[in-house]
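Only a single protein chain was left out; the remaining protein chains are all shown in position.
Lettered A and B in written order, each chain numbered from 1.
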Amino acid sequence: MEAAAAQATASGWRANLATIAAMTARAKNELLRVPGAAIPGVLAPTIFFLGLNGVFGALIDLRGFDTSSYESFIVPVSMLQGAGFTGAAAGVNLARDYEQGWVDRLLVSPAPRWVLLAGNVLAASARSLVPATFVLAIGFAIGVQWPGLDGLLVCYLMVAAMAAVAACWGSMLALHYKSQSAAPLMQAGMMALVLLTPAYAPLELLQPWLEAVARINPVTHVVEAARQGFVGDVTWAGTWPGIVALVGLLVVLGSLALREMRRTNV
Amino acid sequence: MSGLGTNARVVRALGARSIRQTFRRPQLISPIIVFPTLLLAIQTGGAGAGINLPGFPPVQSFLQFMLAGSMMQSMMLAGNSGGIAFAVDIEMGFTDRLFASPIPRFAIVLGRLAGTAALGLFASVWFLAIGLIFGAHIEGGIPGALLATFLITASSLAVGGIGAAIALRSGSASVVQGLFPLVLVVLFLSSAFFPQELMIEPAKTIAEYNPFSFIVEGVREPIVSGIDAKQTLEAVAAIVGIILLGLALSASALRHRLRVG
Partner (left out) sequence: MPAIEVVGLERAFGDVRAVQGIDLEVEEGEIYGFLGPNGAGKTTTVRMLTTLLLPTGGRAGVAGHDVVAEARQVRASIGVALQEAALDPLMTGRELIRLQATLQGLPPAAGRKRADELLERVDLAGAADRRVGGYSGGMKRRLDLAAALVHEPRVLFLDEPTTGLDPVSRKTIWEEVRELNDDGTTVFLTTQYLEEADQLADNVGIIDRGRIVAEGTPETLKSEVGTPHVELLVGEGALLEAERVCAELGRLLPSKDGERVLLEVAQGAADIPRVVRALDEAGIAVESLELVRPTLDDVFVAKTGHRLEGEEEAVPV
C-alpha cells in the first residue's frame, strides 16, 4: 500500500511517455467511435479547396504567379486550414472534457502538466494528417502537380506542426475560459492566422494592408514552405523559415497553454 | 380562437422570444457576423487584384463587389442557426407545448423565423456600414442600401424557412448543424464571391443557374451601379421560389411531425 513506489515511477520518463501515448490513443476514440465525427474536419477544408479553386481560379492569369495551376497554388493552404481546424477542434474537445469533469481526473493524478498537454497536442497533430491527405487526394484528382517526395514531406511536416500550434492555441483558450463557448474564438483565430498570408495570391498581388500583415505573420513562411514542391523546387532556403516560424509559435503558444494548465486551480 | 388580430399577436409574441434568444447569446451571433467579416477582409485583401482581370465588371473596388457576398453568407448562416434553434425547441419539447395549443401552425413557424429575419437585417446593416467605413461607395444611394437590406432580410426568411423545415423533419439540432458545410457549398457555387463569367468550370455553369446567384446579383447591383429593375425582379423571383419551397417542405414536415409525434 505504498504510494512511494508509484511516486518514483510517476516521475520517470517512461511513465511520462506512457501517459502521452495513452492520451493520444484516447483521442482517436472521438474519430473512430462516434459515427460521422470525422466528416466535418475532412469536409470543411475540402469544400474550401474546391470552392476557392472554382471561384478564384481565374486569378492565375494575373502576372505574379509562379505556376499556371491555381489548384496547385492553393492546395497546401487548404491542407494547412484543415490542420488549423483540427487543432482548434482539439481545444473544443478539451473544453468539453473540462465542463464534464474529465479534466479533473487528469489534474488530480501525479502526471506532470506538460505531459497532459503534450498528449492532447500530439493527438491533434496525428489527426490532421487525415483531412490533409483527403484534400490532397482530391487535389491530385483535379490536376494538382506532383510536388515530389521532398515537397510532399515538407508539406506534411508543416501541416502536422501547424495542427500542434492550433492545438496549443485551442487548449490555452479552453483552459482559460473553461467553456465550449470559446470555440468560435479558437476557430476564427486559426483561420485568420492561416489566411492572412499569401494564401490566395502571391505577396506582390495582395492588397497593401494584407501584404503588410502577411509580411509580419510567421505563418506566411509556413505557407510558402508547404507550397514549394507544388509550384517549383524545394530548397533549404525555402524551408527553414517555415520550421523556425512553427518552432517559435509552438514555444509561445505551448508556454501559454502550459501556464493555463498550471493555473486551473487558481 | 380566430381572427387576424389574434394570430398577429401570437406571431409577435413568438417572434419577440425568437429575437431575444438570438441576441442574448453573443457566442452564437459571433460566428454569423465575425466569420464572414474575417473572410471579407481576407478575400478582399487576397483576391482583390482580380478586378484587373479582363472581363471583371466595372466596380469601384473589390470590397464594393464583395459586400453582397458577405451579406449573403451571414444571411445563410443565420438561416442555419435559426434552424438549429428551432430543432433545439423541438428536442426540448417547447414546440409540443405550442402544437398542443390553439395557435395556427404557420404562426409557430413564422414566429421562429422572426429571429432569423432580425439577424438578416442586422447583417445587412453591419456590412453596409463596414463597406462605408472602409471606403466603398453605395452607388444606388439610400434607396439602393434599403433595397439591398430588404432583399437580404427577405432572403433570410426564405432560407430560414428551409432551415425550419429541416428542423421539423429531423427534430435534431445536430442534423441541422451538420448541414452548415452545405451553406458554404451553395455560396461557392454562386456568384457570391466572384463574377460568374470568370469562375472555373463546373462551378461556372452551376453558378449560372443557382437561384442564390440571382439573389446576390440583385443585392450587388444597387451597391456597385444602381437599382436595376430586371436584376431586382429576378432576385425577388428567386426569393419567392425559395419561400414557396420552404413553405411546402415545412407543411410536409409539420404533417409528418404531427403524425409521428
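Simple rule for what comes next: a residue touches a chain if its C-beta (ideal position, glycine included) is under 8 Å from a C-beta of that chain, and two chains touch if they have at least 3 such contacts.
Computed from a prediction, not measured in an experiment: that's the story for all the values here.
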### Query
Of the chains that are displayed, which are in contact with the missing one across the whole complex?
A
### Residue among A:12, A:64 or A:248 touching the omitted chain
A:12
#### Entry: Positions on chain A contacted by the hidden chain, ascending
1-3, 6-7, 9-12, 14-15, 18-19, 22-23, 26, 29-30, 33-34, 97, 100-112, 264-266
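Keep this in mind: only the chains that are shown with their structure count from here on.
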#### Entry: Whole-Å gap separating chain A and chain B, where each centre is the average of the chain's CA atoms
31
### Query
How about chain A: which of its residues touch chain B in the complex?
36, 39-40, 43-44, 47-48, 50-59, 61-62, 64, 70, 181-184, 187-188, 191-192, 195-196, 198-201, 205-207, 209-210, 213
### Task
Give every residue of chain B touching chain A within the complex, in rising order.
27, 30-31, 34-35, 38, 41-50, 52-53, 62, 178, 181, 184-185, 187-189, 193-194, 198-200, 202-204
